[in-house]
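The complex appears here without one of its protein chains, the remainder shown in place.
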Amino acid sequence: MANARIALCRWRALALSAVLACAGGWALANEAAPASADPALEARVTKLSTELRCLVCQNQTIADSHAELAVDLRRQVREMLQAGQSEQQVIDFMTARYGDFVLYRPPFKALTALLWVGPALMMVLGLGTLFVVLRRRSRLADAAFEADGADDAPNDPHLS
Amino acid sequence: MIPEIGHFSLWLALGIALVMGAVPLAGAQIGRADWMALARPLAYAMFFCVALAFGCLVSAFVNHDFSVAYVVSNSNTALPLQYRVAGVWGGHEGSLLLWVLMLALWTVAVALFSRHLPLPVAARILAVMGLVAVGFLLFMLLTSNPFDRLFPAALQGRDLNPLLQDPGMVIHPPMLYMGYVGFSVAFAFAIAALIGGNLDVQWARWTRPWTTVAWMFLTIGIALGSSWAYYELGWGGWWFWDPVENASLMPWLLGTALIHSLAVTEKRNSFKSWTVLLAILAFSFSLLGTFLVRSGVLSSVHAFATDPTRGQFILAFLAVVVGGSFALYAWRAPDVGIGKRFGLWSKESSLLANNVLLLVAALAVMLGTLYPLVLDAMGLGKISVGPPYFDAVFVWLMAPAVFLMGIGPLARWKDAQLPALALRLRWAAGVAVLAALLTGWLAGEVRPVSTLGLVMAFWIMGSVATDLWGRVHPHGPDWAHAGARLRQLPRALAGMMLAHLGIAVFCIGVVMVKTYEIESDVKMAVGDTTTVRGYTFRFDGIKELQGPNYVAAQGQMHVSKDGHLVAELRPEKRIYRVQQNPMTEAAIDSGLTRDLYVSLGEAVDGGAWIVRVYVKPFIDWIWGGCLLMALGGLLAISDRRYRRSQGTAP
Partner (left out) sequence: MKHLRYLVPLGLLLVLLYFLRAGLSLNPREVPSPLIGKPAPVFSLPRLDQPAVRIAKDDLRGKVWILNVWASWCVACRQEHPLLVAYAKSSQVPIYGLNYKDEPAAGLKWLADFGNPYTASLADRDGRVGIDFGVYGVPETFVIDGEGVIRYKHIGPLTPEVLRDTIDPLLKQLHG
């Protein structure tokens, strides 16, 4: 008789704790799942997508654009990367179909050499020209210049 | 009736501007004082007419006058009042009127504050500004009349683009235009000096404050645009190297170069023709920007609706104004003297190196912006040049300029005495490296490129501190007199230090956010949480709400750290009723050391939503830095030199 009662109590205790556990589960907040199944892959997709131009809106990357084509192209990028293709292969796929226009990072080729090299070239040329001009000036005689005025204290660093 | 008054006012303004452009200029050439004296009253009259026209357009918007075509395309009966006013400059025609209003305002300012200038000089300057006004007024009246009527009048407007229905929209264009147009003053000073042959120290002293004020407005305008994009566009970007953004950056870079070049000319009476060229270039790039935005030649989010005739007109205007200026320059500049002597290594040469670097940066931005156009025009195909290019090129071009910023202010005029200078700066260099490494380590990871960026920023701070120390304690620590010396520091100098600190702060913001920003894309059901950098974001569901002209799904996000509430964020997905565009409104909690940024993605099955959560360290330092730069400019122009007993600024 006592055994049966103990067994009943045990069963009740078990049931109660089970109910409490579920209730506890409801009360505890769930850690949100990442929006995509494979965050590492998604990060690669996003990184590549920020380099590709949306052809519909044209002033957004396919990462940012909500246009259908952008969604489709992101899907394409995801599928290719998932299949093990490299970033370069994805880029080649896009440019084969849409031309270099789709790349926000212009490829380095004969046509774009001036674009990529230009800034550095201009800096070297600019600073070089400045140097040559200043050095030529420093070799001129004092007479070629205006004389220093009264308020031109030569070595006062405190003049602004 | 009112639109007709506005339209007539513009024609009147054109007439006045024509007279203002011709008569005082001729008067200055032949020496007729009465002709020259006409310039000021004409300037006031022109401003009156333009302001009246602007008022008429504002009135048409505020009173829902849908018989005016421009009002129909940019307004709606449900549009709240402040956006009806802001809608005045929401489209091409109205923003052009704003441009002309700013020009008229600057012209009046020059008329008011030019009493100390010789009459021929003032007359020429006002005449040049009048000629610029002629161009813009003609452009408006012939191709872009904001007062065109719609017959029959529409019953309802097509509403202002929802992206523009925002407080930032209200102030960003006016600030920006004050800057763009403000460079016309330096331009006018330069042209007047080339014509009159009086290019000297005095000229530089007059031009400098005008340039600084314009530069200040442009700095604020660009910063506002960037911060507006950040909180309005829903994906947390703040600079996209969009052609129109570039169009505002190029004059800014040149304006910065001009301010520094004017310092050399003012101090040593040298490189005058170079300074004049910069003054012409700064405004020319403003005009180029106007062309790029309104001609349809480049694809941009900011581009106004355009047609080729408008593009042709602005191009012709560009050719006349800039071509004419360059021709005048080629003719008169060779006669300008060489000025005083200074050494190869000196403060002067470091300022000139700064000029070269800033000019190259501006040209590089132009190269990237126009390259696709050039290739296409030559039939060589179409390419895109976007952020990956500009980020790579611009940062490396500016690095030497930023490095130079630490040296230039401490260099001496005429002879920098490099060894002594290097010795003086050794503390700044050492502290910069240590501070950069420490910051990286505290942020969680030390990386080479970001460390370099931080070294540059701390290097500037160290240099400013060294400079300040040297001026407050010139012969070793002297705390008794430090306070007095600090107060006696010339404001122009203090302004420079503040502006340079602003750059350092800006650099820190950029480096930190680009390197240490964390993004978390999660699917959240009600009650779900996600934790980023110690902040716990809990999704508490969606509330539907009705705005004045939109409906919205508003997310309820509870953000806490270590159990304490940090913020309740409410990102929204809105649908504006008239244009039926969906818009994402991000929710941001700003802080000194980080922004918490949440935006809603799409709803998914089961009542859950895709939510994007960002923690962006130090991002507000980007705009904080810009504010410091502008304040530095403000401090600089309040310098004693510019405040005379008989009046205000020169």
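By written order: A and B. Residues from 1 in each chain.
Basically, a contact is a pair of C-beta atoms (placed from the backbone, for glycine too) under 8 Å apart; a residue touches a chain by one contact, two chains touch by 3 or more.
Since we're looking at a predicted model, the values are computed, not measured.
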- Query: Which chains here touch the chain that is missing from view?
  - Reply: A, B
- Message: Which candidate, B:L138, B:L163, B:L318 or B:A553, sits in contact with the chain we can't see?
- Response: B:L318
- Note on the structure: By the document's definition of touch, the residue of B:M20, B:L277 or B:M398 touching the omitted chain is B:L277
- Residue of B:P41, B:G197, B:G381 or B:G444 in touch with the missing chain, whole complex considered: B:G381
- Item | Listed residues B:P80, B:P308, B:G430 or B:P582, member touching the removed chain | B:P308
- Where the complex has a chain not shown, which of B:A330, B:A480, B:L565 or B:L592 is the residue touching it? B:A330
- Item | Touching residues on subunit A - with respect to the absent chain | 55-56, 58, 68-69, 72-73, 76, 95-99, 101-102
- Item | For subunit B, residues in touch with the removed chain | 273, 277, 280-281, 291, 295-299, 308, 311-312, 315, 318-319, 322-323, 326-327, 329-330, 333-334, 370, 372-374, 376-377, 381-382
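Operating definition for what follows: only the chains that are shown with their structure count from here on.
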- subunit A and subunit B have mean C-alpha positions lying a whole-number Å distance apart equal to 25
- Note on the structure: So, in the complex, the side of subunit B touching subunit A is made of residues 235, 237, 240, 242, 263, 267, 269, 299-301, 337-341, 343-344, 349, 352-353, 356-357, 359-360, 363-364, 367-368, 371, 375, 380-389, 393, 396-397, 400, 410-415, 470-471, 474, 490, 492-493, 496, 520-525, 527-531, 538-539, 601, 610-611
- Going by the contact rule at the top, pick out the subunit A residues touching subunit B in the complex. 29-36, 39, 42, 50-51, 53, 58-59, 61, 64, 99-106, 111-112, 114-116, 118-120, 122-123, 126-127, 129-131, 134-135, 137-138, 142, 144-148, 152, 154-160
